[in-house]
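As you look at this complex, bear in mind that one protein chain is not there, while each of the others sits in place.
Presenting chain A:
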Amino acid sequence: MSKAGHFFQQKGVRDAFRILAWVPVGIFFTRHIYSLASVTGGSMQPTFNPNLSSSPLHHDVVLLERWSIAVNRFRRGDVVTLWSPQNPDLLTTKRIVALEGDLVNPLPPSPPTPIRVPPGHCWVEGDSKYQTRDSNTYGAIPLGLITSRVAYILWPWPRRGIVDNELPTKSKGRVKTLGQNFLQSKFGE
């Protein structure tokens, strides 16, 4: 038998390979199915890190549901993580307020004329009632920037639970959704 054959016949080497073969599977799982993340900062404040001023070092640990993005399931009110359009190395958390075709009345940093969200884009906003850096600053963002949906708060044990799919009061009345009727009349479904 050759030298390489002897090398692979050893028990330790074979076990090592058996374990290493699972590494790509694990990476696939964390990239496309579920993964954990910690949320820093206060732009989503009533939902994540509600008492940031009293404990600034505290981070919420959340469960990211990635498969729902892969199957193109975007809903208004979902909390999602997305790459910041201004800084490609920064992952931010925002709530989807409007999807493509909706009419949004933006908040102060942008001009107060209603904006139609272009196809393949969405309008995201932070939950905090103070100004956050969201679509009111940088406009509607492409859906391709969204990496996952925040499904569950895991760590501060008393606040654990499903992240609810509900628009905050500041975003509620400002979106005019084109209902199912519009889509049917336009695309003839």
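Note that in this section a contact is a pair of C-beta atoms (placed from the backbone, for glycine too) under 8 Å apart; a residue touches a chain by one contact, two chains touch by 3 or more; residues count from 1.
Here is the rule we go by: contacts and distances are computed from a predicted model.
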Query raised in the report: The chain dropped from view, which UniProt name applies: "Dolichol-phosphate mannosyltransferase subunit 3", "Mitochondrial inner membrane protease subunit", "Trafficking protein particle complex subunit" or "Protein FAM96B"?
Result: "Mitochondrial inner membrane protease subunit"
Report task. Pick out which of A:68, A:84 or A:110 touches the chain that's been left out of the picture. Result -> A:84
Query raised in the report: Quick one: which of A:44, A:97, A:115 or A:145 touches the chain that's been left out?
Result: A:145
Report task. List the residues of chain A that touch the chain left out of this view. Result -> 21-22, 24-25, 27-28, 31, 72, 83-89, 118-121, 138, 141-146
